[in-house]
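One protein chain omitted, others in place.
Residue numbering begins at 1 within each chain, and the chains themselves are lettered A and B in the order written.
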Amino acid sequence: MELVTLFIGAILINNFVLHYFLGICPFLGVSKKIDAALSMGLAVTFVMSLTAVVSWAINHLILIPYGLDYLQIVSFILVIASLVQLVEMFIRKTSPPLYQAMGIYLPLITTNCAIMGLALLTALKNYDFAEAVVFGVGSGLGFTLAIVLMAAIREQLEVADVPKPLQGAAIALIIAGIMALAFFGFSGMIK
Amino acid sequence: MNLSSRMVIVLTAVGLLSGGFLASVGILTKDRIALNKKMEIERAIVSVVPGSVASVTLYEEKDFIVYGGKNEAGDLQGFAIYTSGVGFQDKIVLMIGADASLSRLNALAVLDQKETPGLGAKIVDRTSFLVYWENKDFSQPFSLRKPPAPSPDSLTASEVNTITGATISSEAVLNIVNAAREKVKALREEGKLAPGGTHAE
Partner (left out) sequence: MPSRTASQDFLKGLWQENPIFRQMLGMCPTLAVSNAVINGVAMGLATAFVLIFSSFLISLIKKLIPNQVRIACYVVIIATFVTIADRFLAAFFPPISKSLGPFVPLIVVNCIILGRAEAFASKNSPGRSVIDALGMSAGFILALLILSSIREVLGSGTFLGYKIMGAWFEPWVIMVLPPGAFITLGILMAISLQLERKKREK
């Protein structure tokens, strides 16, 4: 089934971080502890799924029919900023413990290129509604997978003896490279 | 004026100015961008249906379009099929050129691919891959020759070469062409390839 292929592809083969290079800032910044990474990943997945739906709707119901596709960039970014704001307010009101766990990451998500990248790629690949939803959820889960794996590795690194110049971003990038290499092995899984 | 109304006025002004600016840029570039897209397709059609000088859309659905290439006399010179399928990592988009009787495949053009550079990406290269797809028999499904034959002459009219080290990309192209072949034959039998165009429901 094509949607299943799309879903698995989005998580493993065309992983947002390791293949499309989207979401690098949070990937490097929030990946020091597994639970922080998990919260960030789930928050991103949630916003991504919503964004996929809303940006698809705006693109196909308003922008394209009226020939306004040059407004894509402006509308998408405004939609994302508003969505993130709404999600943050909603979570704060309905579930304070959940807000404690992941609320702080939400404002960061607005400039997370992964979200904007999702809106743009969905538009670029001309997905229909079902495909857009599957792509959004799958990509979010792929991001979560990458960031949690990175956090797991970095937690181990805490007790390793990393040379001074490599500490911090440099070693994280090299690890990301090795992870990307490993994930490359998933290519060709789907025929 | 108080803060709230000032906020609203500034936001509205910025929004309107931006919108106006973008609208003018949009209108200025819109035609050029559409032209670029059209020219890319036209170039591909002419390259796979030699002798054609104009094209007409005969059948169109999402991700599958059949163009008719018209020669100088205005007759149908051949068909150009725009189709795509899954490659190694992402979609491969092809333009398949066949003659007017759908019995010969003229050539392939690769319009978009994201295969591995140096390996799968060789599918865009004529000497490594596309030359083996020239002037083949379109009346039967194609198959891959593995290991690859030394020259195009040592292949049968229905065989094409694989690229060493890029079996998956080669197979992907094969599957796309075979699927398109079946589809366009079925469409022709159903009479859907008449000039004037048919759109899928």
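Please note the rule applied: contacts are C-beta pairs under 8 Å (C-beta built on N, C-alpha and C of every residue); 3 or more make two chains touch, one makes a residue touch a chain.
Since we're looking at a predicted model, the values are computed, not measured.
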Options A:3, A:62 or A:169, residue touching the unrepresented chain: A:169
Positions on subunit A where the hidden chain makes contact: 18-25, 28, 70-74, 77-78, 81, 110-113, 115-117, 120-121, 124, 164-166, 168-174, 176-178, 180-181, 184
For subunit B, the residues touching the chain missing from this view: 3, 6-7, 10-11, 14-15, 18, 21-22, 25-26, 29, 32-33, 36, 40, 116-119
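The rule is simple: only the chains that are shown with their structure count from here on.
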Gap in Å, rounded to a whole number, between the CA centres of subunit B and subunit A: 30
In the complex, subunit A residues that touch subunit B: 5, 13-14, 19, 67-71, 74, 126, 128, 187-188, 190-191
Complex contact set, residues of subunit B against subunit A: 18-19, 22-23, 25-26, 29-30, 62, 86, 88-90, 168, 171-172, 175
